[in-house]
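Pasting in a structure now, in C-alpha cells, and then I'll have a few things to ask.
The complex is shown incomplete by one protein chain, all other protein chains being positioned as in the whole.
After this line comes subunit A, so read on.
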Amino acid sequence: MTATVLNKRPAYQGAIPTVLFIAAIVLSTLSLQIETGSLNPIAILDLAFASGTQTLLLTHGWVPRFVIALVAGAGLATAGALFQHTLKNPLASPSTLGLAGGAKLFLTLTTLYMPGALEIGQDIIALLGALAVGALVFALARRSGFSPLVVILTGMIIALYCGAVTTALAIIHHEWLKSLFIWGSGDLTQDGWYILGPLTIKIAFGMIIAIILARPLEMLNLNDHQATALGASPARLRMLCLLIGCWLTAVTIAAVGIVGFVGLAGPAITRMIGIRRLRHKLIASALFGALLLCAADQGVQVLSGHLGTLVPAGALTGVFGGPLLIILIRQLRANSPPSRSTTAIPTKDRSLRQSRMILGTCVLLAIAGAIFIGRDVNGFWQLQWTNDLQTVWPWRGPRILGAIAAGTMLAIAGTVLQRMTANPMASPESLGVSAGAAIGMIAIIFAIDAPSTWLQISGATIGAFVTLVAIFVLTRKSGYAPERILIAGIAIGALFDGFIAFLMAGGDPRAARLLAWSSGSTYGLGFDRATILAIVAVTALPILPALARWLNLFPLGPITTKSMGVDLSVSRGSMLLFAAILTAAATLLVGPLSFAGLIAPHLARLAGFRHALSHSIGAAFIGAALMVSADWLGRMLFFPWEIPAGLMAAIIAGPVLVWLLMRIGQTSS
C-alpha cells in the first residue's frame, strides 16, 4: 500500500541528501561569518569565551538558533514519517491533523479575549490548543478504528475550521495579532537556551519511544486482516503511532511556531533514497528534516541582512517547498490513490422529489432572507423593504447575485473533481488555480502603488492561467492522473501560504487586505462583475449532461472506466479544464472561497442525489444556498464589520461536515 520508489536513477536520488548536507554546511558557515565577522576557528572560540555583546549574540543567539533548527526539524520530520506510515499516504504531514491550526486558534483567542492568560506562557497555550485538536480528531476517529480516511478528513476539516476562525479574527483585529503572525510564520530567532532545553528533552522522549516501538508499528504495512491474523490490533497501533506523531508536532509548534514543509519533505527524501524499514526510515527522516530546516534557517539569516525585513524560516520552507514537492513527487508512484470515496454514505430513506422540494425551499428562503433582512443605520435588525432596500440594493444586490453564481460554480467544480479523482478531499482549491490567481494578485498589489480593481483582476487572471497551463504540462505525461493533479495543487497552495505568512510577519498593511480577499469576499462586487459571474454559471449548466457519463463511471476507478471504452486522458483533461475554468472565474471575481466546493457535493450526496447529473445540480443548489447565507451572515452578524463569505461558509459548514464524518465512522466500524 505504501508508495514505492522507482529505482531508475540511483545517482540522482543519492545526490539530494548530499546537496542538502553541503547546503547546510555552506550556509551555516556564511551566516557564522556574518555573525562573528571571521572564519578563523581560533578567533571564533576567543570570541565565544570573551564577554560583551558580540559574544552574547554568538553564544545565546546564533548557537541555540543553529541547534533548535536541527532539533525542531528532526522532530517535525519524525512526526511526518509516523503520520505517513499510519495513514498510508505520502502527502500526510504534521499539518494533516490540524494541530498547528488548533494552536494558532487558541493563541489568537487568548491574545484577544484573555490576554492575562498569556502569562502562563505562549508555548503552553499553543501546546494546549494543539493537544485539544489532537484529542478532538482522536475522539472522532476512534469509532472507525482510526481508519486513515476518517483521520485525514477529520484533520483536514478541523484544520480548515480553525484556520477560518483565526483568519476571521485576524481580519477584524489585525493590529492586535501582529506578534502572532510572526509566530505563525515560524521564525527561529533565539535569545537564550531556555526554549531549546525543554524542547530537546520533549522531542528526544518522543523519538526514542517511536524508535523503540518501530518493530511492532511495522505491522501497519500489512492490511488490517493480515495484521489481525498475526495477533496485532491495527486500531491500537494506529492510535499509538498517531499519538507519538501528535506529541512531536505539538511540542515543536509550541516552541518555534508553525514550520510546515519540513515534516513532509524529510520523509519524502527518505522514501526517495529507498529506505524501507520503519526504524531506519524514522532515523533518516529525522536527519533529513534537521538538515533541511537548518539549511533553510541559515539561508534566511544570510538573506535577511539584504532584504531589510524579517524572513521567517517557516514561511521560506513553504515558498521553496512547493516547487520542491512537485519535483520530489514526480519520483514517486503510489500503488493506490491516497483515499477513495468508496465509503458508502448512508442516505435517509426519503424520495428524491422530497429532497428536491426541501432544497428548492432552502435556496429561496436563503435568497429572500439575504435580500430583505438587514441592519439599519444604527445597527438594529430590520426587515428592509421599498426605500430602505433601495438605499442598500446597489451594494447588496450584486453580492447576492455573485454569491449565488460563485456557490453554484464552485459546487459544480467540486463535484466534478471529487468524482473524477474518486477522492472526497478534492475541492476547487486543491486544483491550485485559486492559489495561482492569488499569487498573480499579490504581484500586482506589490508592484504598483495603488492598483485599481480591474488591474488586480488582470493580475489574478494571468496567475490563474499560468497555473492552469503549469498543471496541464506537469500532469500531461501521466494522462492527467488525479494524484498528480492534487499534488500540484497542494504544492501551489503551499507556495501561496508561504507568501501570505511572509507578508503577515513583515507587518505590511497590504497583507490584511489580501487576507480578506483570499478568504473569499464578495466585497465591492458591482452588478457588472456579478453579471459576468452569473453568465458563466448559467453557461456551465448545459455542459453538465455531456460530462454525466464520465462522472458516473469515474468513481468506480480508472480500470473500470477504461474497460467501458472511455479514453482516460481525454476525459480527465476535459473535466479538469471545465472545473478549472469554473474555479478560476469564481476566484477572479470573489476570491478563492472554495469551502462551498468541498462540502456541497458531500451534502448533495447525503440528501440522496446519487446520479452524476442530479448530484452536481443538487450540489449546485446547496452551494448557492450556502454561499448566499454565508455572505449574508458575514455582512450582517458583526455589522459593520464583515467576515468574508468564504470564511463564513467554512464556519457554518464545518460542524455539518464533522457530523457527516461521524456517521461515516459509525457505519464503517
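Here is the rule we go by: a contact is a pair of C-beta atoms (placed from the backbone, for glycine too) under 8 Å apart; a residue touches a chain by one contact, two chains touch by 3 or more; residues count from 1.
Going forward, contacts and distances are computed from a predicted model.
Peer 1: What is the protein name, per UniProt, of the chain that does not appear here: "NADH-quinone oxidoreductase subunit NuoF", "Phosphatidate cytidylyltransferase", "Periplasmic binding protein" or "Xylose isomerase"?
Peer 2: Its record in UniProt gives the absent chain the protein name "Periplasmic binding protein".
Peer 1: Pick from A:L56, A:I358, A:V469 or A:M564: which residue touches the chain that isn't shown?
Peer 2: Residue touching the absent chain, from the options given: A:L56.
Peer 1: Just to verify: which one of A:P198, A:G369 or A:G526 makes contact with the chain not shown?
Peer 2: Of the candidates A:P198, A:G369 or A:G526, A:G526 is in touch with the missing chain.
Peer 1: Since one chain isn't shown, list which residues of subunit A touch it in the complete complex.
Peer 2: 53, 56-57, 60-61, 115, 118-119, 122, 171-172, 174-176, 178-179, 182-183, 187, 189-192, 194, 307-310, 352, 356, 374-377, 390-398, 401, 449-453, 505-510, 512-513, 516, 521, 523-524, 526-527, 531, 534, 538, 541-542, 545, 548, 609-611, 613-614, 617, 635, 639-642
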